[in-house]
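See structure below.
For this depiction, one protein chain was excluded, whereas all remaining protein chains were kept in their positions.
Order as written gives the chain letters A, B and C; numbering starts at 1 within each chain.
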Amino acid sequence: MTYKVKDISLAEKGRLLIEWAERHMPVLMKIRERFTREKPLDGIRISASLHVTKETAVLVRTLVAGGATVTLVPSNPLSTQDEVAAALAEDGIYVYAWKGMNEREYYNAIGFAISQEPVVTMDDGADLTVTLHKLALGVKSNEVNYALETAGDRDFAKLISSVYGGTEETTTGVIRLRAMAREGTLRYPIIAVNDSYTKYLFDNRYGTGQSTWDGILRATNILVAGKVVVVAGYGWVGRGIAMRAKGLGARRVIVTEVNPVRALEAVFDGFEVMPMSEAAEIGDIFITATGDINAITLDHILKMKDGAVLANAGHFNVEIDVAGLERVAAEKRKIRDYVVEYRLPNGKRVYLLAEGRLVNLVAAEGHPSEVMDMSFSNQALAVEYIVKNRGKLQLGVHKLPDELDMEVARLKLETMGIRIDQLTEEQRRYISSWGLGT
Amino acid sequence: MTYKVKDISLAEKGRLLIEWAERHMPVLMKIRERFTREKPLDGIRISASLHVTKETAVLVRTLVAGGATVTLVPSNPLSTQDEVAAALAEDGIYVYAWKGMNEREYYNAIGFAISQEPVVTMDDGADLTVTLHKLALGVKSNEVNYALETAGDRDFAKLISSVYGGTEETTTGVIRLRAMAREGTLRYPIIAVNDSYTKYLFDNRYGTGQSTWDGILRATNILVAGKVVVVAGYGWVGRGIAMRAKGLGARRVIVTEVNPVRALEAVFDGFEVMPMSEAAEIGDIFITATGDINAITLDHILKMKDGAVLANAGHFNVEIDVAGLERVAAEKRKIRDYVVEYRLPNGKRVYLLAEGRLVNLVAAEGHPSEVMDMSFSNQALAVEYIVKNRGKLQLGVHKLPDELDMEVARLKLETMGIRIDQLTEEQRRYISSWGLGT
Amino acid sequence: MTYKVKDISLAEKGRLLIEWAERHMPVLMKIRERFTREKPLDGIRISASLHVTKETAVLVRTLVAGGATVTLVPSNPLSTQDEVAAALAEDGIYVYAWKGMNEREYYNAIGFAISQEPVVTMDDGADLTVTLHKLALGVKSNEVNYALETAGDRDFAKLISSVYGGTEETTTGVIRLRAMAREGTLRYPIIAVNDSYTKYLFDNRYGTGQSTWDGILRATNILVAGKVVVVAGYGWVGRGIAMRAKGLGARRVIVTEVNPVRALEAVFDGFEVMPMSEAAEIGDIFITATGDINAITLDHILKMKDGAVLANAGHFNVEIDVAGLERVAAEKRKIRDYVVEYRLPNGKRVYLLAEGRLVNLVAAEGHPSEVMDMSFSNQALAVEYIVKNRGKLQLGVHKLPDELDMEVARLKLETMGIRIDQLTEEQRRYISSWGLGT
Partner (left out) sequence: MTYKVKDISLAEKGRLLIEWAERHMPVLMKIRERFTREKPLDGIRISASLHVTKETAVLVRTLVAGGATVTLVPSNPLSTQDEVAAALAEDGIYVYAWKGMNEREYYNAIGFAISQEPVVTMDDGADLTVTLHKLALGVKSNEVNYALETAGDRDFAKLISSVYGGTEETTTGVIRLRAMAREGTLRYPIIAVNDSYTKYLFDNRYGTGQSTWDGILRATNILVAGKVVVVAGYGWVGRGIAMRAKGLGARRVIVTEVNPVRALEAVFDGFEVMPMSEAAEIGDIFITATGDINAITLDHILKMKDGAVLANAGHFNVEIDVAGLERVAAEKRKIRDYVVEYRLPNGKRVYLLAEGRLVNLVAAEGHPSEVMDMSFSNQALAVEYIVKNRGKLQLGVHKLPDELDMEVARLKLETMGIRIDQLTEEQRRYISSWGLGT
């Protein structure tokens, strides 16, 4: 089996989508040009667990242009664009992905990615890396069992020892991998692509900021102007969402936080801050972006106004207590694609979007290509960096070197036709001297 | 001599200003309450080179409440509020400060601060620390000679060896002190108050953002709406200024940068980015905030439109090439307080505000008290920290410990009547685990 | 025949959509309650040419609740939501509408609406009223011939003389009807619903502002942050679009105008203004909202950058010279739904959205329900007003009386849970006196 997708006949449509993305990812296309000439990934087997979108396809094609053999599986059960999966499959990528997988199918996909015996892993949320480690360490769980169904009978300890390294795309994944590193569990070095400036300052903020609202509007078609919007979490993602809420005319934008410095920043950025238990009573639209569990609990939901809308923009579907909601709901029905109405015991109704999963990827198309251009350029450079430095990187979670990060920024500006200043020699000297004062 | 101020009869007016500031600095007032009880600075001699403003007076009174003896001199020749200086002098602080010092008087003040043989120094721009080091190291310069006139004949090497440590308020000073540390010149440990989250994220951004425009409006009374504003530098100060330019209705806000990541952030924040040589031709108002020399050169000035306004928000008056402007100007006259008109050889006129010095401190009153509340709470805690840990801190430039920084944020929220969420035990566990995935 | 729709089996899905809209249209639902009790439209035959959306369905159901018999046809060939059409048809409304009509089918629908011999007409763009007048006046044209195919052989002069009046929803339609009134052509009175404050200040600005961007994002998935956006026209629609462009992070928002006062307002609102011939060279995304023909000409298109995106938010598809584009294009292909790529003779590519038709209705779902709540409450009250005052209204184009307009605003605030102040007797007296001065 070389692929498993929903419908291979969607390939032509997928190819047009990928081409559209390529037009908006000029930095990655420049890297592809170089990879095509230099073949830095020649013979490298890569397994990637990433959202299967048109932008990921541009990345995969770039890795292939560099000489790699790529296996692609999803990083979320609902985020696959089936046309894109079909197009990649037809081009010979080992794709195992379709929109709407159940938990078993999802981990079958992860297992399939492992079965290809990668020397580099790529992750968005760390499911592939974590599962591979669990297999190697003999940890038991349902997920592991599902993965084993497709991974086959292998010496996973040996397999993991031959991995050069992995990349991780998102905050949540980096947090998991850092926890593994702290514990001493981690078996190969990781490049935290998320920690590149040209990733987290842009993708997390401007990408999620726009695409979360895009997902909410596609799902609900509600008017943001005049609404009370509650954003849980004021990290880069949360501040992008809050900023756009204001830009779309929300009457009140309320932020909830646990970190006092971030809370203060929200206040001085012109937002209201209060505990979720208070915000629950006045919000019209709730969006979680904390990276943590139960940012919205059942107690919060029971306090909400009739008609409240709930969406999640964090990586995992744990931020809203969907299980609690399911448990107490008097009635549940689907209103529109990605909108489910729950009638609560108190008679009020709330509307959960996209099952509490990443609303931007499920109800819309994830981040726009322009911002993934930078994130995935970092990914491509990170893979090249791992391959070049194989055997030399220390165990642990690393940032991509600053000069590569800066290079991505420089290329992005250039492809946008924007020129900037250069430090003069005099300025360089001044900034590093201490003798000159008032 | 215990003080040298412009006019001691201004004291009553100064006291009212200080009281007004105290009302808006509740965090520092809470620290003062504790200092009054605990006297952590008992017998400590502090010399401070800070902008002599009503907010600084609230800090000085807090240090005194903690048991310290304080000497206060300016950190800028033009930024002293004479009423405040008078009020402090009358209260027994060793003040040597008036608005409009020349270079010699300014360094006389620095020398006076040194003559008090401090065990803790406080700086805003590092002039005091640098001068003390130059004296101790035997470096010769005009500034040093001026300082010697008041510092008296002493064993500066011995003096410097008895200093427990110093604090530094601003980015520019931190850069200078880091350069000294790198070179091995630094003789006592420094707490870079500027690097506290509750300082640079707030004071540099929201404080300078507002107060720079306050200074420009007081000086010129021009309308921002409809104007083309050019901001040199997109650090925390620059982004505060750019954000407020947009908030005041500027038609175009153009940012110039040398750092490609910052330049990209400006672009995605909704600003235009271009080299200063291009921006020079289209701007109506130019504001520098780079921390570097000659962000606006004479060449740039000669390209500007008739009527262009130039202001500086960076620490030192080196960002605009004022010397070059003076050299070529066909005519020069004062139009309003803090507005000087230069007629260029090409017949066009440009308007330099506040002699190219910090426009917010010279033409307005510096940062609002609310934001200095946090910065100066960090200062007070930094002094206490130095005293508590004397002899234990390594040579070098340090951040204040995170828990003190967080404590300032927590107190600020509390005094604003804002409550935030706390992590539950479940959430704390989740965020530090790695096993739970999709 | 009582209806002609795409697929009657979509009715159930349509009903859920209508119910969703009803939840967000509380003012219209209050009017429906009253209509149900009072039956003010008993026996009234209404023919409506409106966008066949879920919100229009809520209006139609309200008219029916008031006792009317309603015929519904589209006001745009591409804007029909087929599920909604099916649901209304199943409920007994005479619906003749599907998405993607050609010109002949569209005017067949108009003819069908006329064949029902309405005593009240409702229009969005005035196609129904104009066609009925052309028939009555014996004007010949293709459109008239198509309409005749379904309107049947009738005495249209007699028919038109028995019409009590009509309503018109949009600026473009009002302009056409005012031109007819000026010429003396108009045969029955019109209520320009568009001219109600609670219509044009909200629907045109906040509704189109959001929904135009919603349509563009669904069609293209591009990132707005960092882009150069050009908006043609700074009427209420244009300013909504420009405001949201800025809110979504556009780097430059350029407005083109022919009216100097509006142009100045754009400048002081913080936008750039220039002629389209200049803007054409620098824009990434172009959106027309002028209500006029050829706001973007072929000449403009030929100047554009490779990759430029073109969309229209004005009522008719005449604002972009699509015919010219079709004529010169070297190649044309569909990239995504509602995105067509044209390769120009100069080798560059431009992307036309939604065939140059209303992008918010074609690529998204039109205005959100919350804003149509007010517009369609005005419609319902306008129909009632026409019926109540039949025979008494003068020929011409009228505004709905201010007290009805204010009542809509009052109900809207009430349903949002927002309370406002009332003038005290003292204040009422003060505001109408002239004797009290300084």
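Assume a residue touches a chain if its C-beta (ideal position, glycine included) is under 8 Å from a C-beta of that chain, and two chains touch if they have at least 3 such contacts.
This structure is a prediction, so every number in the text was calculated from the model and none was measured.
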Chain not shown, its touching partners among those shown: A, B, C
Chain not shown: contacting residue from B:V224, B:A280, B:A295 or B:L400: B:V224
Which of C:P40, C:P77, C:P118 or C:G283 contacts the chain that the document leaves out: C:P77
Of A:F271, A:F286, A:Y338 or A:Y430, the one touching the omitted chain in the full complex: A:F271
Sites on chain A contacted by the missing partner chain, in the whole complex: 225-226, 246, 249-252, 267-272
Contact set of chain C toward the excluded chain (per top definition): 75-77, 103, 106, 125-127, 130-131, 134, 139, 141, 143, 175-177, 179-180, 183, 185, 197-198, 201-202, 205-206, 256-258, 260-261, 263-265, 267-268, 273-276, 278, 291-294, 316-318, 405-406, 409-410, 412-413, 416, 418-424, 426-427, 430-438
Contact set of chain B toward the excluded chain (per top definition): 16-17, 19-20, 23-24, 206-207, 209-210, 214, 217-218, 221-226, 243-244, 246-249, 307, 334-336, 339, 364-365, 367-371, 416
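As a working rule, only the chains that are shown with their structure count from here on.
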Residue-number overlap at the chain B/chain C interface, same or different (half cut): same
Inter-chain centre distance, chain A versus chain C - centres from mean C-alpha coordinates, in Å: 38
Euclidean distance of C-alpha centroids - chain B vs chain C, Å: 55
Where chain A touches two or more other chains, by residue: 206, 416
